[in-house]
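Scroll down for the structure; my scribbles are underneath it.
A single protein chain has been omitted from the complex, and every remaining protein chain is retained in its original position.
Here is subunit A:
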Amino acid sequence: MSGTVPARVTAERVGGRVRLSDLSGGTYLSPRPLGVRGAAARVALVGAYALLLAGDDLRMEVTVGPGVWLELVEPSGIVAYDARGGAASWQADVRVADGGCLVWRGAPFVVTAGADVTRRTRIELSGGARALVHETLVLGRSYETGGGPLRSTTRVAADGRPLLVEDLDLRDPVLAGAPGVLGGNRVLTTAFLLGARPGQAVGVQETLLHGPGALARSVAAHAHEAEAAVAGSWERWRAGFADPAGYEDAV
């Protein structure tokens, strides 16, 4: 798995405008600019081919400079296929600088039965940085009874201090299906608001973190149900904490 090239997205602010100073394609993923408006930019993450197969090691590095608003768009979901004894990994390293804001609505990440996948998401925020991230993990396609093994870890730090650390370890099917973990459900959708804390949690899916952040999460049998359950939180947080308006007309 060594030698894979990470995809890179680096957005900097030069004067009042965004400069996408690095949009390098990686072995598995190519970033494509969708548009720039003032200090706000949108970038699509396009898969180089059918993802992920045994031995694949997808990596990406996202850097949002000071005062930049960046949205990452995934036009299609990722499907991890039966690894037939091999393993695949997916890793994102994200840095958001002071005054920067990242909006990343990930497409569903489907782990089919037999796929052995490790996902790692690392997010580092500095100063007044914010990130709004949405992920949907699906165990098995709709006609399969389950998927994986999957292990998905998330580590978020704000100014070097831990904000959220999670290790969703579904490698043991007994534990994955146990009541309290997923309890036989296939889908986990989470919206993470990081670097900002709403006044209160709204609805049963939301919780405030100890530090500056909140999380909205749903465990459900189907992706549309899980996504619908957190849709309100996503929209409210996006409007309240990750609005590009102030960035688009920056000079």
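In this text, a contact is a pair of C-beta atoms (placed from the backbone, for glycine too) under 8 Å apart; a residue touches a chain by one contact, two chains touch by 3 or more; residues count from 1.
One rule holds for everything that comes next: contacts and distances are computed from a predicted model.
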Omitted chain per UniProt, picking from "Acetyl-CoA acetyltransferase", "Phosphate ABC transporter ATP-binding protein", "Urease accessory protein" or "Peptide/nickel transport system permease protein", is "Urease accessory protein"
Which of A:15, A:55, A:183 or A:240 touches the missing chain? It is A:183
Sole touch to the unshown chain from A:48, A:165 or A:239: residue A:165
It is residues of subunit A that touch the chain not shown, namely 153, 156, 161-169, 175, 178-183, 185, 188, 201, 204-211, 215, 217-219
